[in-house]
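Notes for the one structure printed next.
Apart from one protein chain that is not included, each protein chain of the complex appears where it belongs.
Moving on to subunit A:
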Amino acid sequence: MHRSLRQLRPLVPKAPVRLSPFSSVVRHNHQHAPSTSASSSATGPSPNLSSGEPQGTRTTHFGFKTVPEEQKEDLVRNVFESVASSYDVMNDAMSLGVHRLWKDEFVARLHPGARGAKRCIDVAGGTGDIALRILDYAREKHADRETSVDVVDINGEMLKEGFKRFKKTMYHNTPQIAFKQANAQAMPEEEFPSNTYDLYTIAFGIRNCTSVPDVLKEAYRVLKPGGTFACLEFSRVNNPLFGTLYDQYSFSVIPLLGTILAGDRESYQYLVESIRKFPPQPEFAKMIVDAGFTTGGMHEGKGGTWTDLWGGIASIHTGVKL
């Protein structure tokens, strides 16, 4: 279905929503729940087809599998559509609740609201975890009720979950939260103008993107001068013994939990594999610098570009657009 739509792309004039070849953007603010629009959701640019090259000439990884680049987005979308409704439960089960500590630490480092209201964008933030923490932190620590977060995700199902979560909070029906469906690699400029945001966050999402440099490029574009890019992502464990234990846990327990709790082993197998394919900390830090960001020193820890959490199971990378 998706492939036939793309093949028709050169013949079909640009329409505002469904048949647009580029990322469609549906703004879901607090009044309207995001509609499930898998068929019209961001398909992203397909370099092979649009340039007339034969399919399959450019490949990428999907976990440990190699797939054509243009298929990865659909495959990832399918994974997250499958896991959306049990995403938070699974995160708690897989990490024994530790992911909450990581996200708390991630947001606390960013001090949202410390110097007045900030415009934030949380990409791949469908279920609203980070967005809610940003708004709560700004409110509780700095009595800030003007900071706003735009939650962006390629996946409508994940955005629906986020919208449902926010309906239970005080931010529902306020201008502080908005939900937008878009592709992190190619956010439309009319909806996401350049030099707009003070803070760009992406948590446990960047490894699922087809092209990490494109995501970083877009992040740089939408941030204001002085704006901060922050990424929380699974990373490489540096201690060999701990790494072995972690690998055993990841590849044995997590897919099993996926089967028991979510009835979907394959999706959780992908999630575990995708962690191993993501670049290690120094390499990702270099990509951030190459995208134009100014960072701390090329090392871990105090004054460094990244901070490892729990020995490197997760890592926070930051950079500033100057």
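Things worth noting here:
Here is the rule we use: a contact is a pair of C-beta atoms (placed from the backbone, for glycine too) under 8 Å apart; a residue touches a chain by one contact, two chains touch by 3 or more; residues count from 1.
Methods note: contacts and distances are computed from a predicted model.
Hidden chain, UniProt protein name from the list "EIPR1-like beta-propeller domain-containing protein", "3-isopropylmalate dehydratase large subunit, chloroplastic", "ARM repeat-containing protein" or "Ubiquinone biosynthesis protein": "Ubiquinone biosynthesis protein". From the options A:L101, A:A114, A:M170 or A:L245, the residue with contact to the chain not on display is A:A114. Even with one chain removed from view, subunit A keeps its contact list with that chain: residues 109-112, 114-115, 118, 198-199, 225-228, 230, 289, 292-297, 302-303, 318-320, 322.
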